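Just one protein chain is left out here, and the rest sit where they should.
Residue numbering begins at 1 within each chain, and the chains themselves are lettered A and B in the order written.
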Amino acid sequence: MSLLDVRDLRVSYGGHEAVKGVSLSVGEGEFVAVVGESGSGKTTTANAIIGLHPGDSGEILLNGTDIARWSQRRLRVIRGAQIGLVPQDPSNSLNPVKKVGAQIAETLLIHRHGDKTSRRRRVLELLERVGLDDPARRAGQYPHELSGGMRQRVLIAAAIALRPSLIIADEPTSALDVTVQRRILDLIDDLRQEYGTAVLLVTHDLGIAAARSDRLVVMREGLVEESGGTREVLAAPAAAYTRRLLADAPALSARAFKEPPPQAGPAIVVRDLVKEFGGFRAVDGVSFEVARGSTHALVGESGSGKTTTARIVTRFEKADSGSVEIPGVTEFRRGVQLVYQNPYGSLDPRHSVARIVEEPLRNFRLGDRAARRTRVKELLDRVALPEALLERKPRELSGGQRQRVAIARALAVEPQVVVLDEAVSALDVTVQAQILDLLEQLQRDLGLTYLFISHDLAVVRQISHTVSVMNKGRIVESGTTQQIFDSPQDDYTRELLAAVPEPVR
Amino acid sequence: MRVGQALLVLWAAFTAAYILLQAMPGDSILIKFQNPELGLSPQQIAEIRAYYDAGGYLHTVLGFLRGDFGYSVDTGTPVLERLAEGLPETAKLATAAFVLAVLLAVLIAFAASHSSRLRGVLLAVPSLFISVPAFWLGILLIQVFSFRLGLVPVIGGSEIQQLILPVLTLAVPISAPIAQVLARSLDQVFTQPFVPVVAAKGASRSWILWRHVARNALPPTLTVAGLTFGELIAGSVVTETVFGRNGVGRLTEQAVNAQDTPVLLAVVVLAATVFVLVNLLVDLVFPVLDPRLAR
Partner (left out) sequence: MRWLSWLVVALVVLWAVVPWLFTGYDPLNGVPAEKLQGPSAAHWFGTDAVGRDVFARVVHGSVHSLSGAFVAVGVGLVLGTLLGLLAGSAGGPADEIIMRLMDVLLSVPGLLLALTVIILLGPGTVNVAIAVGVGSVAAFARLARAEVVRVRRSDYVEAAFGSGGTFVAVLWRHVLPNSLGPVVALAALQFGVAILAISTLGFLGYGAEPPTPEWGLLISEGRNYLATSWWLTTLPGAVVVAVVLAAGRISKEIR
């Protein structure tokens, strides 16, 4: 008998069926990963298991007892005690006005576990166990005084306080930097081995799932596409969708490195950039060059200064000192374009696709109304969007379509340099792969130069010719992509690379 | 920083009041004071003349700070004296009304958050409260409780009896924005990601409401409660007029009728001062409620 057995679970949200008959099981001490893109129903399934969003039908057997139809009052006895939850977004998952010690002790308090002193002792033990220094001090701090990784450790401590037999971890690391991500996953793994706790990991990242789990469940549009032993699934995926996921996941598709860039003159020359924000040095002496027609990646974790550098290059921010040259560009706003991380935020919600793409043409008074109209259609065609979308508003488009519109707008005035600020980070892997392909094709056809800002090494490996690694405002290492990935010289680069999950070596 | 801003606002309010006072032709004021109907002695008129002759920006604004607002055009007595007469009555009324308003608001918002069946009805109550003219509400209350039911005597009665209806009249419109903001904040906090996390620890809805959500919903509610202080003073004008109570509100009404600008400006400056100080206090309390704002 399994610890958890979910049979034919159906869940709907406001009339829409998000989970359409899902079955999965988790054995004692087993690590099971549920993988899927946004809208696959993976998080809904997880919430239904602990009854936070009850299912419509199906069975949820916990140690052989069906809890699917239990009242909230009965479920409360199980939550926290037998099933612990590690949530997605550590920055908002703790009550901001309560000390973290109290929030860990709460699990014990709700289940009337021990007295005040014994609870306090247990909280300190837990804080130490999850790897926080100086537990007594940490317990008295508020969430905002801790880093993202530390908050996630606190949430884990609260989840394991009563040694539940199952932990449900819903995207526990997707909001964290890669190096922190790895340490958190290591911690969850350690705890599993120490306590014999089973783990149900919900994730969009096939790389993480593959690296950590015993068994895989691949979900898509509310259905299980495939499930089985992780090794077996990866070696011989049965479902076409799994094969596509594997092919699209940049971490797993060990494509060949790009050739070093053709020997062309520089399209971007950056010299000794320095930028301070209220005494804090966000960018500290950054220099690099990008050859015409090539892609240069700026890689780093949050706070490394990569986005500030991009904003200085695009003149949305002024550097305190240093210079940026874009040789051959006379009209700056025509020659250099920026594509944003969040396409929804960068498109005016009240304008149609046609108006959005046309705007730069109007700004530079290029052509009359009819000529502009033709050009807009041509641009949509370039980014492989059907003409039928011309009159749609951004909210009526999918994430991938929105980013294509943003790219079409950037291309409208025939720029030489396009700066892409985490331009594919918010997209699902299959969509991400399509946009990356589009970018490569546009570069070949139009001879574009890209400055590609990303935290995702796997994506960078795929698209860029050359790479600069940034840490704390400085470039710690530069070189061709192959040099950086195959023979990193700097310790920080090595740490970053080690953090990339790479199960298929 | 925040203190400086509050002082700046007060200074600007004082200055505006000064400019308005200057806008009145000075001699015409003195002519009014010399009206024999006021029955002022020559000595008193000399005092008043000295006050207005001294004039000057610094003199007047410093006077405001000391509580010296000049002389009432209507009665010839110092403005401060007239204010002091009405203040205790109004303070009593306003304090009681504020407490009642907060109680009403908390009751409505928490009941709406607890009961999904009554929710729709309860959340409609504040919009109704805010749409009722205070003077009409007062009249309605007199009609129902004094004339129909005979529960509260129209004239006479104990002090408490005399306070009940005015307090209710003043409290109802003020409770509405507090209830609205509190209910909305409660809803909004309930959608925050940390709520399901607490639920996943095994907490019940009322545990979450009282131990987590309420505290997080407090700051915006406190802000709006602070903003209603101005309405308390304005509302007392109507309430005191309807119920014939002698307080600052009634004084204000009389001042406008008598074109008694110095008295009205004194009330305005007083109201602005109370408002700014209360809201400054609210801002200073914030870091205690929300540690993220503490340095």
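Assume a residue touches a chain if its C-beta (ideal position, glycine included) is under 8 Å from a C-beta of that chain, and two chains touch if they have at least 3 such contacts.
Computed from a prediction, not measured in an experiment: that's the story for all the values here.
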Neighbouring displayed chains - absent chain, whole complex: A, B
Among A:Tyr142, A:Tyr241 or A:Tyr340, residue touching the chain not depicted: A:Tyr340
Listed residues B:Ile139, B:Ile164 or B:Val224, member touching the removed chain: B:Ile139
Sole residue of B:Gln44, B:Thr223 or B:Thr241 that reaches the chain not shown, by the stated touch rule: B:Thr241
Contact footprint on chain B, counting only the chain that is left out: 5, 8-10, 12-13, 16, 20, 23, 127-128, 130-136, 139-140, 142-143, 147, 230-231, 233-235, 237-238, 241, 252-253, 255-257, 259, 261, 264-265, 267-268, 271-272, 275-276
Where the unshown chain meets chain A, residue by residue: 314, 316, 333-334, 337-338, 340, 342, 345-351, 359-360, 363-364, 406, 409-410, 412-413
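Following the convention adopted for this analysis, only the chains that are shown with their structure count from here on.
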Chain A and chain B: spacing of chain centres that average the CA atoms, whole Å: 51
Residues of chain A that touch chain B when the two form their complex: 47, 50, 52, 72-73, 76-81, 83-85, 87-89, 92-98, 106-107, 110-111, 142, 144, 155, 158-159
Contact footprint of chain A on chain B as seen in their complex: 192-194, 196-205, 207, 211-212, 215-216, 289-292
